[in-house]
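Now for subunit A:
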Amino acid sequence: MKEFKDMHSSIRSRYLAIGVALFFLGFSVAVFAAPFSVVDDQGVVVVFDKPPQRVVSLLPSLTESVCALGKCDALVGIDRFSNWPKSIQNLPKLGGVGDVNIERIVQLKPDVVLLEKASPVIARLNSLGIQTFALDIKSMGDEDRALQKLDLVLGTTESARVWNQIQKEIMRANKQLSLQGKNIRVYFEINPAPYAAGGSSFIGEILSQLNLINIIPKSLGPFPKINPEFVVQAKPDVILLTESTTTDIQKRPGWNTIPAVSNNRICVFTSEQNDVLVRPGPRMGEAALIISQCIQEKMSSPR
Partner candidate 1 sequence: MQKNYFLAKLSGLLILSTILVLLGTLLGSTGANWNALGPDQTILFDIRLPRSLGAYLAGALLGLAGGIAQSLFRNPLADPYLLGSASGALLGVGSILCFAYLGNSWLEIIGLNGGAFLGALIGVLASLLLAGGYRSSLRLLLSGVVISVILGAANSLFTFIRPDLFQSIQSFMLGNTTLMNWSGVAIMAIALFLCLAITSIISPVLDALSLGENTARTLGLPLDQLRLVFIGILALATGCAVAQTGLVAFVGLAAPHLVRKLSGGRQRVQLIFSCLGGGILLLGSDLIARTLFAPLEIPVGIVTAVLGGLYLLVLLKRTSFGGRS
Partner candidate 2 sequence: MKTHQLSIYRGPCAILTDLNLNIPQGQWTSIIGPNGAGKSSLLQAMAGLLRHTGSLSLEGVELSTMTRKALAKKMAWLDQQGASSPEEFGDSLSVYDTVMLGRLPYQGWLHLPSEADHISVEKVLQQTDAWHLRYRPLQQLSGGERQRVLLARLLAVDSDILLMDEPLANLDPPHQADFLKWQGNLLAQGKTLVTVLHEIHFALRADHLIMLNKGRLHFQGSSQDPRTHQALIELFDGRIRLEKLGNDWVAIPS
């Protein structure tokens, strides 16, 4: 009689153990298979069953961010202007801003399409059953937020590392410039009309991170069309331009009185460098270094 009672309790505890084990197993499976949601920059709650395996990116900075987070191989399609890193250059090009190739996108059967908040094709893609994830990328803070959200979407945990890397590069750039002393006045021209990069633009943010004084005040907006007289009166120490906009800047009337022009402190960036400078992406540390490198060169050379 006693043996029967003992036998019952041992069987019961064994069943209990198996039951608990099964419960935990099932629970963990459920956890791994659970759908998750991330809020994109439009405020739309996007639900994923699992991290997307096929990703289309329609913005160069988003393409670069995805690759920086280590998910380059998940990309199946990019836009016409994405050109970094080299490994993605053979992916199908799906158009630019005004001419997105919607048919091709549908053919690629992506799990998610990453694009700009203001893109005109969001509604069309959604109506075709394609999941979109919209991000607003205009400033450094935007990219920080985007990296974190992409981490959640792609199921990676690299955003903090990437951001740290960026900060390190910016610090290095700052060190380069600290030897030149403070209060270097700069003027960044993006277009020979002339349109300048103001304080509130992405380039302007980089310039202020490097403690450079942008002669264009923040109040004028991100890319103001500026009266060239203003530049002459403001007398910047260095002028920053891209290759495609250099049209004899020294010959402009009255500009030979600007210290930057008379001392030949004009930084001309190639189109590859320009890509880095204008994209608020994971390479913004490199952007800071490009700028600081050139300024340090120009300021330390005798003439």
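Basis for inclusion: all candidates are chains of the complex that A comes from, given by their letters.
Quick note on the criterion: contacts are C-beta pairs under 8 Å (C-beta built on N, C-alpha and C of every residue); 3 or more make two chains touch, one makes a residue touch a chain; residues count from 1.
On a predicted model such as this, the values are computed, not experimentally measured, just so you know.
Asker: Touching subunit A in this complex is which of 1 or 2?
Answerer: Spelled out: of the options 1 or 2, subunit A touches 1.
Asker: Which residues of subunit A touch candidate 1 in the complex?
Answerer: 96, 190-195, 220-221, 224-230, 232-233, 244-245, 247, 251-254, 257, 271
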